[in-house]
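The other protein chains are all here in position, but one chain of the complex has been omitted.
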Amino acid sequence: MRFRAETTAGQISDLVGGRLFGDPNRVLDGVAPLERAGPRHVSFAASRGYDAKLGRTGAGAVLILADAEPTAPRTSTRIVVADPLAALGVLVSAQHSRPADPWGVHPTASVGRGSRWSGRIRLGPYARIGRNVAFGTECVVGEHTTIEDEVELGSACRIGAHCTIHRGVRLGDRVMVRTGARVGGAGFGFVTDGGKYTRIPQVGNCLIGDDVEIGANTTVDRGSLDDTVIGSGTKIDNLVQIAHNVQIGAHCMIMAQVGIAGSTTVDDAVTLAGQAGLADHLTVGRGAVVGAQGGVIGDIAPGSTVSGYPARDHRTVLRQTAALRRLTPLVAALERILERDE
Amino acid sequence: MRFRAETTAGQISDLVGGRLFGDPNRVLDGVAPLERAGPRHVSFAASRGYDAKLGRTGAGAVLILADAEPTAPRTSTRIVVADPLAALGVLVSAQHSRPADPWGVHPTASVGRGSRWSGRIRLGPYARIGRNVAFGTECVVGEHTTIEDEVELGSACRIGAHCTIHRGVRLGDRVMVRTGARVGGAGFGFVTDGGKYTRIPQVGNCLIGDDVEIGANTTVDRGSLDDTVIGSGTKIDNLVQIAHNVQIGAHCMIMAQVGIAGSTTVDDAVTLAGQAGLADHLTVGRGAVVGAQGGVIGDIAPGSTVSGYPARDHRTVLRQTAALRRLTPLVAALERILERDE
Partner (left out) sequence: MRFRAETTAGQISDLVGGRLFGDPNRVLDGVAPLERAGPRHVSFAASRGYDAKLGRTGAGAVLILADAEPTAPRTSTRIVVADPLAALGVLVSAQHSRPADPWGVHPTASVGRGSRWSGRIRLGPYARIGRNVAFGTECVVGEHTTIEDEVELGSACRIGAHCTIHRGVRLGDRVMVRTGARVGGAGFGFVTDGGKYTRIPQVGNCLIGDDVEIGANTTVDRGSLDDTVIGSGTKIDNLVQIAHNVQIGAHCMIMAQVGIAGSTTVDDAVTLAGQAGLADHLTVGRGAVVGAQGGVIGDIAPGSTVSGYPARDHRTVLRQTAALRRLTPLVAALERILERDE
């Protein structure tokens, strides 16, 4: 990332409230990771885990923790801060700032009867707000987004372009919905009657807590009779599927292309890695981790780490994989032994 | 789900044509599943499979089959009906009813030359209809949806918000396309010539039968020279990929995030569970079931149930999984035997 304008290490240190060691007049024009930074870049070491890269960096300046100072090369200006990543955020905000999109309702937007907001709002071009929608203050709605009747949003929600927020959905404060996400659509529920399918009513709601993030083109279905619930602080990546009646706790991390089938419950602080799948009506315990592509077809105990299909303890998977590798060249010999043995 | 207005068990029984046992004056204000229902909820037991939950429910009233009546607790008012789920549907419709969206063309919608409909239509805000599109009666087109030139739709189709129905696609009656679905886009077909790719013409069509449902953000490509075909009554969940020239029979059930590669044929009444993948140019026989995440790389016989990668008979997968579990602790001992044996 390039800065809008050149700056010096001293100016950056002042901006982020750091203590500077080395040359304050070093001129810098962008940010880069330690391994690719050059003499005009500032870089950062978020934790001691970056020590090895820090020792080899060619960065002109580095944002670091106090106890990492001896590790940084003397050719870099060292800026010591309490939280290098937070300092980076401050720096990026200052150097990336652009004229903020104006508050107000774009002339091409359309707002239904009874919808209201407190304080400021931004409704982008072609945004469509249904009837009786309630916004908190300082919400932003992107281009071409549809918010259906009777949706309730907290304050400082940011709904991207091309999203659909279906009828009656409730969003907490600071919810971020990325472009193309669908929240609260009817779930996929049928009863079969001699091979023909009849739709089960999908009249539950979809309740999204504070600080939740929902990724691009992700789909979150509303409940059938119960509600679909996503707890506060949970972050959901792109192209994820969350089916009806799913209950997700707080502070979960759900990576791209994960799928969760109907009525499954995911407790707090669970991590679901990319492309993992959870069958319906299961429970995943607090703090559990499901590895990438893991296929969960039974309950998962709190704190466990599982992978594979069917998902089981991750170390067991590794042991079984190793066992199969060792057994494969032995098959013929084992068959011979058994034959002789008969 | 909460009712619009309080009602009594007697009124519900009358509404659904049931026979009531117990207190008809019980006041109810919502529906809940048996295990979560309280004294002001009506619940339901769709079949005898619900008997255990029915015996323990705290619901104020229950919709049940005649022979389940002795099972329900005496604290619940029992409403006996021929089909509890159908009765639930009637009740939900009555209590969930809302002012229907009005028929007509929203002033912000745009309709191309030569497009026409019989009877009533609803075109939502910013809907875009191309040229020479033909609708049956009582179709609904959601906000921001694009229907390209020469598409033909039957009657009572419901196309959600933000959908794209590409040029010339044909939809039967009562087709439901959910928000963000893409139907009839160009498929992914290339020939390679010394490492460079040239696109194969994608000029086939995409034909969708009656009563088909296509989920949110799902993509169904048009054929290259042949057509892509989806048979009547087939239901497709969210985020599914259906490639060019795929032929799907009637009354199939295709769960979320399934992918079907080009020119594969799926016969009637097939179930593909979530995240299953089918390679190209295969045949899946009538009534077959592919388990969640199953990876199909060969033809599947009618009526079979397969899972795993590569997908094979599901019982075989279970046996092999159990065998590997038993063999894993034996590896070292088996290696020793073979060494000694040499």
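A and B label the chains in the order they appear, each numbered from 1.
Criterion: contacts are C-beta pairs under 8 Å (C-beta built on N, C-alpha and C of every residue); 3 or more make two chains touch, one makes a residue touch a chain.
Keep in mind that what you see is a predicted model, and the values were worked out from it rather than measured.
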Query - Residue among B:3, B:21 or B:126 that touches the chain left out of view - result: B:126
Query raised in the report: Of the listed residues B:9, B:243, B:292 or B:306, which contacts the missing chain in the full complex?
Result: B:243
Query raised in the report: Hey, which of B:52, B:66, B:82 or B:225 is the one touching the hidden chain?
Result: B:225
Query raised in the report: Of A:78, A:162, A:244 or A:312, which residue touches the hidden chain?
Result: A:162
**Report entry** Absent-chain interface as seen on chain A, which is shown
**Finding:** 1, 31-33, 36, 46, 85-86, 88-89, 92-93, 96, 98, 108, 124-126, 142-144, 160-162, 178-180, 215-217, 233, 235, 237-239, 251, 253, 255-257, 269, 274-275, 292-293, 308-309, 321, 324-325, 327-328, 331, 334-335, 337-338, 341
Query raised in the report: If you put the missing chain back, which residues of chain B would it touch?
Result: 110, 126, 128, 144, 146, 162, 164, 166, 180, 182, 185-186, 188, 190-191, 195-198, 200-201, 203-204, 217, 219, 221, 225-226, 239, 241, 243, 257, 259, 261, 275, 277, 279, 293, 295, 297, 309-310, 316, 319-320, 323-324, 326-327, 330, 333-334, 337
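Operating definition for what follows: only the chains that are shown with their structure count from here on.
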Requested in this report: Take the average of all CA coordinates in chain A, do the same for chain B, and state the distance between these two points in whole angstrom.
Outcome: 27
